[in-house]
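This report concerns only the one structure given below.
Left out: one protein chain. Kept in place: all the others.
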């Protein structure tokens, strides 16, 4: 296969692609109707939300089919919408290409399933309509992010995602922990946004344009240093959204939101935005080895950190959140490798979207059955009472640990192989990460579904309703087959190449490579170890104190403590200093001035004796001085 | 030469009088000193070819204005004398410094200006000083002159408004006054009869002599207090009258009457009852 250049963008206005904006508009209208309609829409609100999400998916599917009808080199279609800010972006338009449409299908497809699932999950929540409004808003913002053809509109979607995530994580805002978590997510995201904003400023200053076509085709014009700066700043933005080190702190707390939200954030939207940004800005990163190196280091560090955190968490959702961090780390690692890794990054992103949504929704189903209990130490032996949830969860589990022939096996293996080609150290660290994944995911499954029943007498676990299990079944089908479909024969790489370019030589899938086998072996070791500790052995109801390492992992690798020490405390000191300065300095100056004038006035006032003779004296002295002045001047 | 002598004499007189005006304790003396200054100036005007102004100065200032001053002094209290102790800190010192500074500077300024010999008014007063001045006033300055008439009328009206006092209750009739006198007699034993005229039953029909009562005793009521004071100072007072007055003063002190007693004209004394020991024109009128 030839090393393909990124294809140029053809303007398009017909067919489904011409109305691609409907993908964004439909959920947006849904959100607007549900939010503005108020309680009148309570009765059908959830149905409208699902309808809009599914309709958006249908439009996406039609666009995808139409796109497949073009020759591979013509599969980048621009849709101009309206003029906006001449000189900055000139025209607001959508870019429909293999990359964006892949995201669209993932977002709307998995998003629709999560919508449907939420009907059942949120059935008893009085604010269900509002929940669906936010879900629709989330999907619309994410679609705007991936469909934008310039950084400015991408940023609008980017902020929209931040807003929607804030609203959804803090959906149960009556819980202080949820409100705090929402704020934390919002603020940490703002840190990333600052990076993205400065990146945009730099891009505009360098290329005088913010459109993808105006920037990415001309990366050769910029100096190496500029590109590195832009790349690192974009990486900061990506870290914020994708919960990569060092901006990972918000992700674990984001579990305070309802479980479908976690699924949406972790699987289909939000955290994938960072990967999208890196892949979309590929030419910038390819122009600078330094930025790429940093991206890969961040990816590997995060994938290990997430995995380690996952091993120690007893909260089922937080364990899954750690796994998300870890898997996104894989994607970022692949994205940092360059064109060779893009396809694997996106493919893993898509399969991860399916099995992670599967796992989260499965976890939600378990929690639903267990009266919202999240502590895995109080589960145990659930496989018999929740057979469908167990079966689908098991498929998701096998997919994520890379069990042969399931989705995760192909995509993760691809990433490891690519990383190994790029740098042996990164590759082996990725292999190690996969082994840890095998351990903590097995631990999760064994503690939840195997072993003895440890739940309270009050809990009456039961299988979830069909509206919740069907999405699980559909997602597990994706978890099984999608990886093989995308990777075998480099199908996805070829599809994606017009958008992101292709590597010099296309990799052949080799099931018996050394890293692949090593991965499998390590995963098996991890799983067996987990079985010994959590499957066969008794699981204590309260967590044992554990070693220093366990505490380290339980505390999220002291990420929060680090943030507090590095930013929060100095920030508070700075605030106190500012308050002190304001009270003493600014107020002191103002009050002092006022007191000075008041005091002086009080003293000057005494000149006003009220005695007319005093006034007359001053007049007379003035007259004498005038005469003197006249005398002096006259003699000059 | 004659002018020089006149000037020097009058200059010394007027400056001395002006200083006297400023530094005399009694207002009446000040007024008289002012009169001296004004007359001196009138003469200086006459010397300087301004006979009309000299006459006007005499008539208007020395005649009308000075009389007005003296009249007001009479109203306010002719024998009141100012304390010359300064109450405002530094006022006197700075006033004198400023005054001397002013005079010196102005004098130096004037002395520095080289003046030619005066042109004299012979050229412009060919028809005589008064007709020439009249011509000026009624031709060139006629508007200003008319305005001054308005000013004077306004001033007259203003003075009337300021001096006028609304009576808030009807004037007491003779009957009411008489009743009040006898009520006072009932309460305090104060004699309701009119005061005796001076010199009644006396050998001298003079105002400085006390009246004698039918029993030959001296009537203290008939003694003019101001004259008695003068006589006490001069030592010519009748010892009997002095004794009576002393007794009266003691009685007054014992009565502990703390009300301020200022010599007041009836026109001004609106609140204070008049001391009945003083001879009153009003009583006689009744």
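The chains carry the letters A and B, assigned in the order they are written, with residues numbered from 1 in each.
Here is the rule we go by: a residue touches a chain if its C-beta (ideal position, glycine included) is under 8 Å from a C-beta of that chain, and two chains touch if they have at least 3 such contacts.
One rule holds for everything that comes next: contacts and distances are computed from a predicted model.
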| item | value |
| --- | --- |
| The complex's invisible chain, by UniProt name, from "Cytochrome b", "NADH-quinone oxidoreductase subunit K", "Ring-1,2-phenylacetyl-CoA epoxidase subunit PaaA" or "Sarcosine oxidase subunit gamma" | "NADH-quinone oxidoreductase subunit K" |
| Hidden-chain contact residue, picked from the options B:107, B:172 or B:194 | B:107 |
| Touching residues on chain B - with respect to the absent chain | 3-4, 7, 11, 14-15, 18-19, 21-22, 27, 30-31, 34, 37-38, 41, 44-45, 48-50, 52-53, 56-57, 60-61, 64-65, 68-69, 72-73, 75-77, 80, 82, 86-88, 91-92, 95-96, 98-100, 102-103, 106-107, 110-111, 113, 115, 118-121, 123-125, 132-133, 136-137, 140-141, 144-145, 148, 151-152, 154-156, 158-159, 162-163, 165, 260, 262, 268, 270 |
| Missing-partner contacts on chain A, residue numbers | 608-613, 616-617, 620, 623 |
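In this text, only the chains that are shown with their structure count from here on.
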| item | value |
| --- | --- |
| Computed distance of Cα centres, chain B from chain A, in Å | 103 |
| Residues of chain A defined as touching chain B within the complex | 609, 611, 613-614, 617, 620-621, 623-624, 627-628, 630-631, 634-635 |
| Sites on chain B touched by chain A in the complex | 88, 91, 94-95, 98-99, 101-102, 105-106, 108-109, 112 |
